[in-house]
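With one protein chain withheld, the remaining protein chains of the complex are depicted in position.
Per-chain residue numbering starts at 1, and chain names A, B, C, D and E are given in the order in which the chains are listed.
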């Protein structure tokens, strides 16, 4: 069975990496898809996000990094993935992911598994990490070292 | 007793229609109010939303479709409605609706009843349906056929 | 349409009375059923619970107090009630009531409406009121005066 | 990777069967363990529960039914299972399963994946099914036919 | 020990004042910080928000009103505050505040205490109060009188 972990990964965090490491062994191939969302602006381009993921999990033999767009459930069908992978941090996240899981099953029959975040990572999200970094906080505990470098470079450019 | 089900209905979904069908029999008149919200932009104009509702529930004898604006609780007072009707899909929805119910009671003494969404509709919302349709997904399970036609026409115009 | 508000009411609290007062006007007849539960022991017998309810809401013209047993959904069918009435105090309550509503609909097609507890009553339950009274606390804010008398008499007998 | 789905399964429901069918394809072997809990009394003996599971999922090639006792995390270690499988029905379930997942990881490094219940099964639990059956309700929608027979036989004996 | 209650306070509500009154006695000094957030536009300038707070709690001997910016946890460190103070209104609020508390502890070792909102104030927030006032609703129950005057003046200017 193949799995699909789709997200914006702008940037990838230790939370994302943890989900990839924990779920990859259950699948023949785990696709990790950087989804383009034309309605939002992100600090990192899709290709830079794939570069960051490559630097973090590129050596995992059965993980394939791709760029995606459109509906996640349709992408899953195209890739032959029967299972979506999602991390969940608390009951509010759960309520959201439950609705998405039900919708993706209704749309295409694609299933969803949820991995509860590790305790030490349950407060980490891309948006919060970026917000902290932009305000001068030290986010080195929450992202891989290579991502930290990308963040610092991107924030210097922004100024 | 009269009831008021107010919302943006952009577009009406099977979830909305279900709430109307289930709650109408409890009231002398159930007002369904399409609320104008000048701060948001919607795919459908208020009058087109009323048209869609008319096509879906226009034959129900005690349902009156109206256009509203301003505070829901003040509208309820003007209409002689003592009870607001709201659908709830999960505990996050509940927390939001509870605060609104407490506020509407504090403002005008108007009460609120909550109908839990039917299991098969608990992931359906106007915004998610539109997002899926815009990304090319098939939303025919989630909206009445007439609404589906309106969505398809509106999306063609958008392109 | 008829409604059914079923519970153990051991004893009725201001929370229960509030739900009855708010929901009765929506129904032709609102049945309030004291459910016997042979697996639990209660401080008050079913008939004493009906007496207390009678003293509190007996003058409401369309409220009928009855004693019930077995499945609530089957009782609703027998009584010609299409709608169950339940109070909800917080998101944990909601999660429980949602499951019960889904189950009662699956069993007999009976519907459920939820009334969010008034803010001043959102911490009140029969079991907590009894526990406080047994420990010597003053529960006069949480139950009607007649119920308070029943509690005091029952606790004296218990000693 | 091997998985472990441990529970009391007294009796197995359509919810349990659904979790087994959805998770088995992700594992080399999925162990389904009927856990003995000496502190509780169950309507069905552990061996009858295994019989029921055998009748429901016995033909799945990589599912192994076993009887277990003690700590689930230690059982997982003994069986060489790195991943526990759990179904989740709502946010209250999630809060409970999150604590158990964190505890099992802290105890033995064993991981947990959560499968959100299918919409049509989100209100089904062994205890609720039994309670309904004992009160004369029709539970044929919620358990496999063979389990229904076991329930009816067991309830006749009880009388 | 010093405490820090940071927020946007645009405008201060009875909910905020209640949190200040309840938490101030636990601290040597309770700092109340009006945080500037350059990414958002507010009806009231930071200095006007401090003025409003001054009018409401200026006589409390150990409360110090300040203007802040950047990360709350770094501000707490600079001020010698070991404890952040936050109000919580329901379980959704809790989930958000828990993540923030974990993040602030991870960033700087600063702790967080949560005060559950008083029942009569559990639906009150600055944004909801402003929205109601802008739609012509009477918010005099939810803000101090002096804040009400500021709101009315600001809304007149807006027109």
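Keep this in mind: a contact is a pair of C-beta atoms (placed from the backbone, for glycine too) under 8 Å apart; a residue touches a chain by one contact, two chains touch by 3 or more.
All figures in this text were calculated on a predicted structure; none of them were measured in a lab.
The chain not shown here is in contact, across the full complex, with A, C, D, E.
Which of E:20, E:76 or E:101 touches the hidden chain is settled by the complete complex: it is E:101. Which of E:29, E:119 or E:134 touches the hidden chain is settled by the complete complex: it is E:119. Contact with the chain not shown here comes from a single listed residue; of E:9, E:27 or E:142, that residue is E:27.
The omitted chain makes contact with chain C at the following residues, 89-93, 122-124, 128, 132, 135-138, 141-142. For chain E, the residues touching the chain absent from view are 1, 22-23, 25-27, 82-83, 88, 90-92, 94-95, 97-98, 101-102, 105, 111-116, 118-119. By the touch criterion stated above, the residues of chain A touching the omitted chain are 90-92, 119-120, 122-123.
One rule holds for everything that comes next: only the chains that are shown with their structure count from here on.
By number of C-beta pairs in contact, A-D leads over the other of A-D and C-D. Comparing B-E with the candidates B-C, A-E or A-D, the pair whose contacts agree for more than half of the residue-numbered pairs is A-E. Chain centres here are Cα averages; for chain C and chain D they lie 33 Å apart. With centres set at the average Cα position, the gap from chain B to chain D is 39 Å.
Chain contacts: chain D has residues 90-92, 119, 122-123 touching two or more partner chains.
Contact between chains, using the touch rule, shows up for A-B, A-D, A-E, B-C, B-D, B-E, C-D, C-E.
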